[in-house]
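And now, chain A:
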Amino acid sequence: MPDALMLLAALVVTVMGMAWLALSMENHWEQVRGKAACPPATVKSLRVLGAVALVTSLVLCLMVDSASMASLVWVMSVAGAAVIVAFTLTWKASALAPLVFWTKA
Partner candidate 1 sequence: MATASISRSDIVWRTLAAVFGGYAFTWGLIAFGMAAMVAADMEFHDAEHLTAIIGFLVFLAIFLTAFAARNIVRVWLVLAGGAVVMASAAELIKNLIT
Partner candidate 2 sequence: MLQNFRQSMAWVHTWFGLALGFVLVVVFFFGSLSVFDREIDRWAIPASRFEPQPMPSFDKLMRPIFEDMQPLPQARAFTEPLVNGPLPDHFDKVKSWGAYTTHRDPVLTMFAGYEVPNAKDPETMIFAQRTVDPRTGAALPDDRLKVGSGFFYPLHYSLTFYWKNVGYWIVGFAALMMLVALVTGVVMHRKIFRELFTFRPKKTTQRSMLDLHNLTGVVALPFHFFFAFTGLVIFAGIYFPIGHTQLQALHDQHEIHEALETGLPHDPAGVPAKMASVDAMVKEAQRRWAEKGMAGDVGFLQVQHVGDANGYVSIYRAGTDRIALTGEGIHFKASTGVVMRVDPPPTAVGRINEFLTGLHLQHFRHWLLRWLYVLGGLLGCACIATGFLFFVEKRKRQHAKQGSSGARIVDALGVTTLTGMMIAALGMLIANRLLPDVMPDGWPLRGDMEKYCFWGTWVVAMAHAFWRTAPVAEGRIAPAWREQCLAIAVLGVTAPVLNWVTTGDHLLRTIANGYWPVAGADLFMLTGAVLAVLAARKLQLRAESKVTANTPVMEAGHA
């Protein structure tokens, strides 16, 4: 797979990972799923999903560049992803609903 595509995939996966981590927090869960509290099992699985996604994106970065460059790309993409997730939660929280499609509204 060409480098550009792999880096794009890494960015997308990083955004998903940060979104899952955000959704594991009560106030952000509410923004997307309404007043119904998030069951503790779901909170845990969201944190795990988030962590796995971030590790996956790091691996994707490492497949494209040397370790020193890849780690910089990854750290910065986490920052960018956090901003994207924060702004999405603020202005269009419903856009994140598909990421938790298996849970009840």
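Keep in mind how these were chosen: all candidates are chains of the complex that A comes from, given by their letters.
Descriptive notes on the structure:
We adopt the following convention: a contact is a pair of C-beta atoms (placed from the backbone, for glycine too) under 8 Å apart; a residue touches a chain by one contact, two chains touch by 3 or more; residues count from 1.
Model, not experiment: these values are computed from the prediction.
Contact annotation for this complex: of the listed candidates 1 or 2, chain A touches only 2.
On the side of chain A, the complex with candidate 2 involves touching residues 7, 18, 22, 25, 27-28, 65-66, 68-69, 72-73, 75-80, 82-83, 85-87, 89-90.
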